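Missing here is one protein chain; the remaining ones are kept as they sit in the complex.
Chains: A, B and C, in written order; residue numbering restarts at 1 for each.
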Amino acid sequence: MINTDIIAEENDKNEANLRANYDALGEHLDRRNIDISHIKSKISSYGIAVPSWGVGTGGTRFARFPGTGEPRDIFDKLDDCGVVHQLTQATPSVSLHIPWDVAPTDDLNAKAQQVGLSFDAMNSNTFQDHSGLAHSYKFGSLSNTDAATRQQAIEHNIDCIEFGQKIGSKALTIWVGDGSNFPGQSNFSKQFERYLDSAKQIYAALPEDWTLLTEHKMYEPAFYSTVVQDWGTNLLIAQQMGDKAKCLVDLGHHAPNVNIEMIVARLKQFGKLGGFHFNDSKYGDDDLDTGSIDPYRLFLVFNELVEAESDPDFNPMHMLDQSHNVTDPIESLMASAMEVQRAYAQALLVDRATLYGFQDENDALMATTTLKHGFRTDVEPILAMARLEAGGAADPIAAYRKSGYRQKVSGERPVVSGAGGGIV
Amino acid sequence: MINTDIIAEENDKNEANLRANYDALGEHLDRRNIDISHIKSKISSYGIAVPSWGVGTGGTRFARFPGTGEPRDIFDKLDDCGVVHQLTQATPSVSLHIPWDVAPTDDLNAKAQQVGLSFDAMNSNTFQDHSGLAHSYKFGSLSNTDAATRQQAIEHNIDCIEFGQKIGSKALTIWVGDGSNFPGQSNFSKQFERYLDSAKQIYAALPEDWTLLTEHKMYEPAFYSTVVQDWGTNLLIAQQMGDKAKCLVDLGHHAPNVNIEMIVARLKQFGKLGGFHFNDSKYGDDDLDTGSIDPYRLFLVFNELVEAESDPDFNPMHMLDQSHNVTDPIESLMASAMEVQRAYAQALLVDRATLYGFQDENDALMATTTLKHGFRTDVEPILAMARLEAGGAADPIAAYRKSGYRQKVSGERPVVSGAGGGIV
Amino acid sequence: MINTDIIAEENDKNEANLRANYDALGEHLDRRNIDISHIKSKISSYGIAVPSWGVGTGGTRFARFPGTGEPRDIFDKLDDCGVVHQLTQATPSVSLHIPWDVAPTDDLNAKAQQVGLSFDAMNSNTFQDHSGLAHSYKFGSLSNTDAATRQQAIEHNIDCIEFGQKIGSKALTIWVGDGSNFPGQSNFSKQFERYLDSAKQIYAALPEDWTLLTEHKMYEPAFYSTVVQDWGTNLLIAQQMGDKAKCLVDLGHHAPNVNIEMIVARLKQFGKLGGFHFNDSKYGDDDLDTGSIDPYRLFLVFNELVEAESDPDFNPMHMLDQSHNVTDPIESLMASAMEVQRAYAQALLVDRATLYGFQDENDALMATTTLKHGFRTDVEPILAMARLEAGGAADPIAAYRKSGYRQKVSGERPVVSGAGGGIV
Partner (left out) sequence: MINTDIIAEENDKNEANLRANYDALGEHLDRRNIDISHIKSKISSYGIAVPSWGVGTGGTRFARFPGTGEPRDIFDKLDDCGVVHQLTQATPSVSLHIPWDVAPTDDLNAKAQQVGLSFDAMNSNTFQDHSGLAHSYKFGSLSNTDAATRQQAIEHNIDCIEFGQKIGSKALTIWVGDGSNFPGQSNFSKQFERYLDSAKQIYAALPEDWTLLTEHKMYEPAFYSTVVQDWGTNLLIAQQMGDKAKCLVDLGHHAPNVNIEMIVARLKQFGKLGGFHFNDSKYGDDDLDTGSIDPYRLFLVFNELVEAESDPDFNPMHMLDQSHNVTDPIESLMASAMEVQRAYAQALLVDRATLYGFQDENDALMATTTLKHGFRTDVEPILAMARLEAGGAADPIAAYRKSGYRQKVSGERPVVSGAGGGIV
């Protein structure tokens, strides 16, 4: 963890400017009849999960260029995640990926407590062949034509649930790469039948207070068809399973040009929006930092979420899911968590009564201007003040760099050589 | 209609070559253990509807360049459609669009009988402001924020059903342009609520033996959001309505790169595939001639349809829906009907038992080769022979040109000036 | 024009708040070592052209829903454009479209002077068949296979130059719809040869101090291929023509996912960036209001422009080019001009020395944060103050609505009925 003196020192440097900016924004919002402290308190109580695998450097099929101090195991990862939360006060939980993060659950619970984190949704993995597996997932997992392979995948998911129960998780997220690379390779209907059969068996093992989240994705790793290719199929799955089954939306898993905020609205309306994997993308599932490519789209998603927030039954899970290929993963996770907060704060600023009025009158120009009024407000002082008050850093990136954390763990963790050669 | 002597004369020119090609193909298929006459009989009994509006020259928002002999009304259109069917023997029915095709139903029935056609699905129109309407559809129809406008749109659809009952139609197809051009212009959830409420009122007026087909489309005329934007929303509508409600798939209404044949498979699997609008596209809803851009994709759609053919409850409606901007519409409709037949014939050639075997074994290469074996077979002799035997033309385009039909109607129908100026 | 008393009255209502916001922003920028008055003066001297056709309600191939008070001719249009500039002080020039705007040039000059506007680039039109033309553009204009049709199109463009010379224009913008709807319809190489031959003849007629702007577009109205389909072909044209020929970039004319700001950078780097048509889009050439869908993309384009601003030879033309289908066109043009100013002001705020430093060190996170720091600053007070000081309206939309201009012209200009029926 970061020495709190360093955080305090860094905060001291920023505090005067921050207070000036915060006060000015407060006065500005006051002129718009918005209470800044109300927004700040919403931000303070907002948290987003980080994925355990997000603290390692990501890569592509062409190459991976590791940084220094790459985490060696889940305990190193929890240390890194702890830093992200310590400085941002925005990421109180971690989502584990099995089998990557398998460890004694007592040790996990102890470590989590030590670094101030809890455990979010469990993630199963049936898109890789882990050592020791009897059956390969080369041709699919839950929808494989081979019953034994399906059974292996089902059991793995049930294991994930059992593992999660020991660490306080309340959800299982299933993403599979099942699909096909050639027209005709798979029979679409039979393949989906098999998927549904397998999913039902997992659902049957789900504790009462758990949620099953299934995730759709248009393509990759399969390049002709994917079993759960879009929200339509995802919805069918959730409908077939039951009330505890909901859909997870990853912002990068859609066809080009698709209106994602509308998919969010539809799933919300029909009670099937279970959670998010936040990231950003320009081309495909680029897994770039949230809000780095199209921050307005992120805002429009949060606009849908804020609209539903008064509904007590509406409580989708929020997680970052990114691949950090050219940045320090800790920095990207911090910046991304703050971008999510920013979009949330901006969406909170939208004057909804006014918006609804313009919508009812078909005053398109003023309706969109009302939304934009929220978006273009610079809410950074709110976010920074919330961090400051919670004991985090006003400027987390600067404090992190000042702390020397990366250099420290680089001394402790061995150098990883460039990997990924030849998977082209 | 075309003088049958001309058809006969033209057929005489082609017959020897056709018989040689047909016999050679028959022998070739025999070596593949396929009975050519079985395929031919399937083609002979296959029919696809043409849209009444398809026989006029289409255009874009930039311009329309009419041809000569443009049909003046539904009776001219039925003449043209009659020619398409006479020569191809593939398009026995016509789909009407209201109010464009409003006419005394007795006259319509008489005319249809005269030209050898029947009436397919009715199409309502609430995406334009027709003269005399009390309320504008500028801001939507079935989902308009104004109740009176919604009511007007509902009643129009019910009128279409009543109209259709008098001419033997058994289905109503609803496509609306409702959506928005700006983020915030419309509230996604409320707008869809209104759509569903309106649709339920139409559904309530549907005769027992009718089908309600709703059509999704990603965008255009609305450019930020569309109420029925994809098959996921379309499915929700069909589910909310009831058993008589099904989804219509237009091949050009999807996001870039989307696997359309898979959507067909999903709707098929869940009993909600109601019909098709066939066309082709490269960019958006280009409404190009069916099979002109990606004939293999068309084949893959038919591969799904042939697979389900044995199910007696599976009977989706087939229609061409194209915009003929640079060709003689009659020629394009004939060519397109034949392309649909071609895809169907090729899909019939697929050895399904062999295919399923390869699928079960995950032999991707041989599975896809098995599909391709059907696709790459030149089935033209089968199509031509089916036409010949049914009294159509072996080469419909050549016979049509020979007949001078276009010149004849150009003399009877007044010249239409270039239209469309200024809608940019 | 709007009564200046109304503007003053409205400004009075806003001024106190505006001054408070402006002062607060000034102090904030001061803390970032930025002089707010410098930014304001850049904004004050910035102007963007509006297209004459932009003040009429647009539409799609499905329908057009005119508003009230639609301009009847170029003089009405200039009145409307005058209002846009009067209130925003951001749109000092108008771009004419021939033959739509043909009128005695003396009258045009007088009217322009009266409403305080000048004339920007001329736009030729060979994508429609205007009455009285000997040859149709159905199958293309500058690249038509018929020499006489090409000659007609060439002469029309030369006429546009001559027309423009009489009204002070200094540029001709050519956009053609030439292309094809079917594979094989056109020979790509021969068609482009013909285009280049025609363009050279127009270029030969270009006055020394004029610029020839050619505009690329991926598709529409042609749906299989377009002669000038992308910036690569556009670049070839500009290279083949000569120094006075440059490329025009319309933000909505690209393939999905394309990095437009990079195209801007490339054309800039090689001296071939001639101008812009600003708008926004989600799907295709949607012609939505600038910045309404992806404001960050607009900012990134301006980031490229600001970078080159110090180069005296760099002076691309800026124009709005939008289709206003659901809003009052005057309002959309005002809002869009302000969005362009906003992006420009935000790009001016970027600390370029710092940015270059991060770029050189491959500090991706801080580099992108530096850009975003500019983007997320709410520069509205700067824009409003610049307007106020120049005699415009602090809140142009409110002042316009208050003025009753639309109601006034609705009384003077006849009602236009819903058009566009049947071009589907």
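To be clear about the criterion, a residue touches a chain if its C-beta (ideal position, glycine included) is under 8 Å from a C-beta of that chain, and two chains touch if they have at least 3 such contacts.
This structure is a prediction, so every number in the text was calculated from the model and none was measured.
Shown chains touched by the hidden one, complex as a whole: A, B, C.
Which of A:Leu18, A:Leu96 or A:Leu288 touches the hidden chain is settled by the complete complex: it is A:Leu288. Contact with the undisplayed chain is limited, among B:Thr57, B:Ser93 or B:Asn259, to B:Asn259.
Remark: the omitted chain is touched by one listed residue; of C:Tyr22, C:Trp100 or C:Trp231 this is C:Trp231. The missing chain, though absent from the display, is touched by one residue of C:Glu10, C:Glu304 or C:Asp321; that residue is C:Glu304. In the full complex, chain A contacts the hidden chain through residues 53, 56, 58-65, 100, 127-131, 136-139, 177, 180-183, 185, 218-221, 223-224, 256, 281-284, 286-289, 292-293, 323, 325-327, 417-424. Although one chain is not displayed, chain C still touches it through residues 138-139, 145, 180-190, 192-193, 218-219, 224-225, 229-233, 235-236, 254-259, 261-263, 265-266, 268-270, 296, 300, 303-304, 307, 355-356, 358-362, 364-365, 367-368, 370-372.
Contacts to the hidden chain, counted on chain B, fall at residues 17, 20-21, 24, 27-28, 31, 256-257, 259, 282-283, 289, 292-297, 326-328, 331-332, 335, 342, 362, 364-366, 368-369, 372, 375-378, 380, 397.
To be clear about the criterion, only the chains that are shown with their structure count from here on.
Between chain A and chain C, the centres computed from C-alpha atoms are 39 Å apart. Inter-chain spacing, taken between the CA centroids of chain A and chain B, is 42 Å. Within chain B, residues 138-139, 180-183, 185, 218-219, 224, 256 each touch two or more of the remaining chains.
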